[in-house]
Each structure stands twice: as C-alpha cells, then as structure tokens.
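One protein chain omitted, others in place.
The letters A, B and C name the chains in turn, as written, and every chain counts its residues from 1.
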Amino acid sequence: MSQIHVQTTINGDETEFLCDAEETLLDALRDKLGLTGAKEGCGTGDCGACSVTVDGRLVCSCLVLGAEAQGREITTIEGMANGDELHPLQQKFLDHAALQCGICTPGFLVAAKALLDHTPDPTETEVRYWLAGNLCRCTGYDKIIRAVMDTAAEMRGA
Amino acid sequence: MLDKTADNGEFKYVGTRPQRPDGLDKVTGRARFGADMVMPGMLVGKVLRSPHAHAKIKSIDTSAAEALKGVKAVITADDFTIDVPEAEYDTMVNCIAHGKVLYDGHGVAAVAATSQAIANKALKLIKVDYEVLPHVTDVEEACKDDAPLLHDNIFTEGLDEAPTTPSNISGRVQFGHGDVEKGFADADTIVERKFRTEATHQGYIEPHACVGNLSADGTGELWCCTQGHFMVRNSCAAILGIDISRLRVTASEIGGGFGGKTTIFIEPIALALSRKAGRPVKVVMTRDEVFRATGPTSSASMWIKIGAKSDGTITAMEGLLKYQGGAFKGTWVSLGCMTAFACYRADHMKTVGYDVLVNRPRAAAYRAPGAPMAAFAVESVVTELAEKLGIDPLEFRLQNAAKEGDQSSYGPKHRAHGLIETLETAKAHAHYDVPLGPNQGRGIACGFWFNFGGETSTSLNIGADGTVNISVGTVDVGGSRASMCLMVAEELGVPYEKVRCVVADTSSLGHNDTTDGSRTTFASGMALILSARDAKQKLCARAAKIWEIPEEAVEWVDGHARPAGPNAGEFDPMSLAEIAGKAETTGGPIAGHHEYNARGAGVSFATHMVDTEVDPDTGRVTVLRYTVIQDAGKAVHPAYVEGQFQGGAVQGIGWAINEEYIYGEDGRLQNPGFLDYRIPVASDLPMIDTVIIENPNKGHPYGVRGVGETSIVPPMAAIANSVSAAVGVRLTELPMSPPRVLKAMDDAKA
Amino acid sequence: MVKVNLWGSLKARAGGRNAIEVEAQTIRQMFRALGEEEPGLVPVLETGISVAIDGQIYRDDWFKEVDEDSEIYLLPRMEGG
Partner (left out) sequence: MRFEAPSTVEAAVSLLAAESGMARVLAGGTDLLVQMKSGMSEPDLVVDIKRIEALHEITEEDGGYRIGAAVPGICLGEHEGVKTAWPGVVEGTELIGSTQIQGRATMVGNLCNCSPAADSVPAMAAAGAVARVTGPDGTRDVPVEQIAAGPGKSNLAKGEMVESVFLPARPAHASDAYLRFIPRTEMDIAVVGCGVNLVFDQDGLCIEARVALGAVAARVFIVPDAAEALVGTQVDDAALDALAAACSAAATPIDDKRGTVEFRKKVAGVLARRAATIARDRAKGSA
C-alpha cells in the first residue's frame, strides 16, 4: 500500500514526511524526522514520555496517527529552547536536580510548559494532577514539582 | 583510609550541588537512550513470546516467516551455542527457550525484517507446536509435593541429607547465631505472624532497547541501555561463542534500571539476528514485553517471630522466608535472610530461607534485592511487639538497635554506622510531633543494605588547556557523572566545570562490574580519587623537572605544584594548566588511572516515617507525610543523594499500596502495562522530606557509603505500621490495595 | 590459625561444624585450607563467595590478608540492584 504524504509544521518549521496509515506520530517523529526527544515508554498513553503538543493541545504522540498531523502545528521538546537559550523550565529542572535518568524529562517539560501556558500560577495540587499522566520512576516527583512551582513563580515575576 | 571529613572543613567541591554534566542534553531531548540509536542499513528485530506459562516446544516451523518478503533472518534456540559456561546457561535459556517455555512471555523465536510491520507479520507466521503442561505461579503452591515440576534436574541444595527427588525448591539457606529456643524461653512477650508479598516490577520508564551489529567472523558492536555494559559484553560473548575482545559494547544513556538492567534479555538476540542477516539489527521491547519477560522481584511468603523481655530487650528473632525467583534458581532469599534482622541486636537469631521455582519470569535484582519484603515482615512485628509491651515503637528500636561491635544477623560484628543517628533524628524531627486526625496513623520502620565494591577501572587524562577528562566503566543511572567530577575536582583542586566525565565503552577500559549494589559513587569514585592521585604525582614530577629540583621537593596544594618547603627553592606555584601546557616538552601526555577490586564498602541504614489516612468506607490509603532519614557516609552531590532517598521511598510506596503482578488461572500475566500495574503518579504523593546523615565510611577516602538501595527497604513496613495504626488492624499482605484493606477492616469488625 | 565462621546452611557441608580453624595468611590460602579440611565446601567456594573480615565484606579478593585476631565469616556471593 502506498504511503501517506503528510505536510505539517513542527517546531515552527514546515515539514513533510511519508508514513503508513497505522504509523503513529511518535514513530514518524522519531524514525522519519530524527526527532528522538519524545520517548516511547508504553505506547498506550499511560506514561507521557512521548508528550508533544498538537495545535497547542498537550497529547501523547503515541496515541496520534502520523496522518493526523496533516496541516497541524506540532511542538516537541526539540522546539522548547530558543536557540542556545533554555526555557526557564529547562533551567529549573537542572537547578533543582529534577531529573535522574532523564528518560521522562522531555515529556515532563513539554507537559509542564503546557500547564504554565494555561495556568501561570498553579497550586502544588494542580501541578501534581496536571502531571499525573507523566510517569517518573526515579525521583518520586518531589524535585520535579518544586522545579515547576519555582519556574512558575519566576516567570510570573519576570 | 578516611582522608577528608566534613568536620575539618576540608571539602571545597564535594558536598556542593552543581549542574550535572549530562543535564543540558537531557532537558533538550538530545541525550541518546537505548532506542535512539540508528545504524546504516539497520533492520527491525522482534521476539516471538510464549502465550503459555509452561509448555513443551514440540516443533517450531519458521519457513513461512522466512519466505515473507523483507524478512532477513529468523532465529530460534538452535542458533545459539551449545557449550555455554554454566554461569551463563540460565541467562541464555531465559533469553530464548530451549525445548520448553517456562513462563508467559518467554522468548521462543525472533525475526529481523526491513520494517516493524513486516517483522510483526513474520512473527504471526512462525508456527510453534506446544504441548501445554500444568503450571504453578504461587510460591506456596510450588512448594507442595504434587506441584507441577519446572525442572527435573534441580534438587534442593543445602539440606542435611541430599534429596533423591527433584523439587521446585532449589535451595535452603540458614543464617543466625545463638539458640532461638532459649531466647524465646527468656522472653516475656512474643509476637509471631505470617506475611505475604506480591511480585513487583522495577518499572523503569525506558523499555529495553539495543542495536547490534555482528559480522560472520565474530567481530561486533552493540549499543544498549544497561546497568553494566561489561556484563553485557561478557554474557553475549559467552552465549554467542565469540571472543570478548571482538565485541565492543557502548552503554547508551539509561532510562532507569533499579536492578532490572543488570542482566541481558534482547542483546544476544539482536546480535544473533545481525550475524545471520549480515546487517545491524535493532530490538526494542514493548511495555508488554517488559512486564512479561523482564525482571520482576520475588513474591514472598514469610513467618516472623520475635520475643522480648518486659523491659523491652529483644531476646530472640526468628524467620522463615520463602521467595520465588521465577523459573530459574536465584539468590534473593539469601539476601532477605541476611538483612531481615540486621537493624537489631539479639543474642539469638535465626533465619531460614527457601528459593522456590515457579512459572514466572526470572526474578531480577530490584534495589536492595530481597531485603524490602523481609523488612516489611520484620518491622511490622517489631512495631506490634513494642505496642504489646507498651513501649513507643521508636524508643523500642533505639533500645534494640544494632551498634558497632554487636554481632549482626548475617554473621560478622557491625562496624561503625549511622542507624542510631537516623532514629534519634527521626525522634527530633518536626514530623514526629505533627498531630494526627481521625482515620490517620503514623508508622516508622528501619532498613539496612550492604552496599558493594567490586571490579572497577577508571582513567583520567589531562588536556593541554588544563581541563580534565575522566572515563568510568560504571553506567550513570542517576547523576553519578556529576559526583565523579566533584571528587576529581576536589582531589586535583581544579574547578568542577573543568572536569568532564564519560562512560567509556568496553574496549576503552579494564573490566568494570555493573552499576549495582550502590557501588558506583563509592567504587568508581574511589578509583578516580586514586587515578587523580596518580596524575598528581606525575604533575609534581613534571614541575620538578621544570624547576630542576628533586620530585620529592614538590607537593600539590590547591590545584598547584609548589616547592615542598623552604629548602626546595623559590618558585612560583604552577597551576595544573601551566604544567599541562608544557606536557609535550616535559615527557608527553599526563594521565592517571586505577584498576582494582574495590574494598571497603560501608553498609547503610535508614529510618522512614510516614503518616497515612485510610478511607474507612473504601480502604483507600493516602500518604499524607513522608520523611526519609538515611546515612550516606558523605553526600558528594546532596541533591542527587536526596533524589535517591525520595525515589526509593516512592517505589516503596508503590510496592506497599498498589503495585503487584496479577496472574490468572491460566498462568498468564493479567496486567502487563502501566494502566493496571499501578506505579505512583504525581498526584498520589506528598513532598518527600529527607535528612542526610553523614557517618563516614572509613573504607573510602571521603567517607562515602552507597545510597541507592537502602531507601526502598523500610517503606512498605513503615506504611504497614501507619495503616495498621490508622485502621486498628494489622495488615500482613502486600499490596495494601483498597479491596485488601477494606476486607481486613470488615473482617476485624465481624 | 584463623577461625572461619560458616553461615548456617554450610554446616551440612562441613560435618555439622559452625566454624573451622585453618592455617592461612590470605583469603586464597584460607579457601584452599578449607577445601582440604572439608571437601564438601569446595563446590560452594568455587561458585564464588564473599568473606567478611572484621565486618568488612570482600568479594573475589584472594590476596586480602587474614590474621589470627580477625573475625572471619563466609557469606554467599551477593548481588545488588
């Protein structure tokens, strides 16, 4: 069967790729476009390691078909820093030691950015529930939550 | 050995919290993990797994799969070497079944194809003719005489008389001292109970992944996520019958391991497929495969009995532990027996353990393997006994805590350690005095783990600009490269930012044992300190040459070579960069290295305190407050030490409340995914408070003890004590999931 | 002579003894002497074993010295996570 030609925008760049009908957006990003920052931890939407945004909505890219990206705007972890300038969340994750192995980190950053874009002054409970779809097995979440709260405070002050 | 201590204020870099060297790559998505590697011409490899818990493989027909367009190789057990060393035999059979499948998910065959879709299609075309056999997945059931037998060549080891019939009990072990009968006779109060725990999975977020490239002549390379790439090299070489020197293994960044990546699963399969196909092959497990075929813990059935005098002195401690280790022999029950009573002093101690085989995946290490389940049982009884005696459980622990010079539960006398300090700190902690509301309870528990040394090789190279490269062979699972850089910066007296650490491949260093046993910061760290001392000596020698004075007349102080005394001559101190800049003309590159079998690992103790609230109508447990207090010896990078404490505690919370392997009547795993294998999510938890105790390990120049594992030992017991206090009923089975807690409450009311 | 304490389940392999005294200056000599004294221990010694000397645990370390004052315990080879 012939492949589907998809034209889309990824991290602001117009991009095109060919994919099979059953191929996920995550596979297209990783295997076709070399954007391996999004990770497959489960393939069933339970771990959030593959988080990206599609037209500004936070989604698991393992639960989106590549073909659905047609005409959409996708952002991934690779689009989070502005050149060599880190997003404040990225810097705070480093400052707070909010990562150990780092496999879940791209997903957490993408999800946390979506939260702060949406709710600049979240409570700890809001942060915890917003990020409940991002599993981390190393940190016990403590330092991640602190990094997000601290970023929010700093960004509000800025 | 202990050269520097916090007390004399000598540390400049160690104990600070700088940004980790691999951090930038990890927050930008650039870090390359197991599944992120691509090799030119790469094929996709997939493994066919058994749908049966126990079955004889009568035949495998791969012809249709081989005929499928795009399929480049199909392999079965026949593609592996026959004369595998005994030590690796079980590992090989666990990777690919030989004649018999032993658990749901056991690998049977594998394919390499030009795409994922073709590989999946090919798997469906492989015809396996199974003769299904009766199975057993429960540890107690497996011990019965009429239980289905997994292996007809395993006879129980460690019995007084050698058995004549094979058994699912592969071994009996015993530890202890004194005479427990006498000890119990001296006791005024005795508590004994039975406990059960279900198997849990390490639950790392990164599934196993590798890319292998092996030529017909046995030369190859392998990229994989593992806790020990030297172990991977040696095991794969043995299983594939190739020379160790021909296989270069590079460890990718690793997305969590916790012990589960201390053995191999897909690596020899990728290499065997590659050898057959003549192209690189990438194998990435699905989450379903991770749960069904890789390292869960043992499930356990335990009995614990402890007696004490009315003044609170423990007189005897006895335990019987049965751990299943999956379908192959294991050693985990030994560790359970050795650690069970390690926090206590008693004249009479005895633990007996049985290693039991069942139709489940081969148990792998999981953070202090074997210890957490035993601690759950023991610490539950310790608290219950204290309550019966009318003594505060924390005071009771303080009264009976093992101290330096006391005979340990595993044999030798204890050396200096920080257990008492963790208990005293708990008592003084604000958490201890927080008032509790209705349906709430507070629990405490202690935990112990050995920590290991092991084979280690490191090198250190000084660049012409005075910067320092260090190479270690121990995989960095949680920020250890930062700790390595801190220790080298400390030793050489150069800024942290001038030191960079890489995890070198297997062809670049001598053998390194796996990152396990909380050994990396201890063993690689000490090797690097010694490598740095080696380099310092050479730097001093170069300065001596430049100054034309004897080597002994030069000393290294604060990052500079200086004349050692007034008689050595008048020279301005030379920095490391200055000496390095002249390396070419003074004798060539300056480097240090060290290879050893690290000795001197220091044991580690912890006390955990937790408050929970139980919904009286549903049995649901909420963790309200949690505090971890642990002896780190010396915290090199305190933020990552705290991270180890917090991570271990939360894994323990998962184990305590919701995580479990659920097998159906058919012997198949019912919950092989993160939906129904319920690891804690962010909204389940409070902040995890930590206190780092620094009781230095005299076996390390800076006093470092391992910190990675002890933190998972106390949580289940601490939570059980807390929940039991909240509901007024002793919980004796893990996980304490809502149905189980509600049933215990209802049964108590009835 | 050094006194080597065995863990419980080695008793059956050592003629019911909890401890054996042997002539040895190093771990290697100690293993050799133990094997000669109690051949039943040889398979266990060969599969790899740890030794605690004065509470410090040594793994695969033949040439570590032992002396008469040392407290010596054999322990199973241990693995961690």
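Methods note: a residue touches a chain if its C-beta (ideal position, glycine included) is under 8 Å from a C-beta of that chain, and two chains touch if they have at least 3 such contacts.
These figures come from a predicted structure and were not determined experimentally.
Shown chains touched by the hidden chain across the complete assembly: A, B. The chain that is not drawn here is touched, among residues A:Thr24, A:Thr75 or A:Thr139, by A:Thr24. Only one of B:Asp90, B:Glu141, B:Asp288 or B:Glu578 touches the absent chain when the whole complex is considered: B:Asp288. Between the chain not shown and the residues B:Gln324, B:Thr383 or B:Ser737, the one that touches is B:Ser737. When the whole complex is considered, the residue among A:Ile10, A:Leu29, A:Leu94 or A:Ala111 that touches the unshown chain is A:Ala111. The chain not shown here is touched by just one of B:Glu181, B:Glu497, B:Glu552 or B:Asp676, and that residue is B:Asp676. The set of chain B residues touching the chain not shown comprises 288, 617-620, 657-658, 662, 670-671, 674-676, 678, 680-681, 683-684, 737-739, 742-743. In the full complex, chain A makes contact with the omitted chain through residues 1, 4, 20-22, 24, 43-46, 48, 51, 54, 57-60, 62-65, 67-68, 70, 111, 114-115, 129-134.
Here is the rule we go by: only the chains that are shown with their structure count from here on.
With each centre defined as the average position of its C-alpha atoms, the distance from chain B to chain C rounds to 26 Å.
The centroid of the Cα atoms in chain A and the matching centroid in chain C are 54 Å apart.
Note for the complex: chain C touches chain B at residues 5, 7-9, 11-12, 52-61, 64, 71-81. The part of chain B that touches chain A in the complex is made up of residues 17, 19-20, 22-24, 26-33, 35-36, 116-117, 202-207, 253-258, 284, 286-287, 477-479, 637, 639-640, 642-643, 646-647, 649-651, 673-675, 679-683, 685, 687-688. By the touch rule above, chain A contacts chain B in their complex via residues 20, 22, 27, 30, 35-44, 46-47, 49, 76-78, 80-81, 86, 90-91, 93-97, 99-106, 109, 125, 127-129, 131-146.
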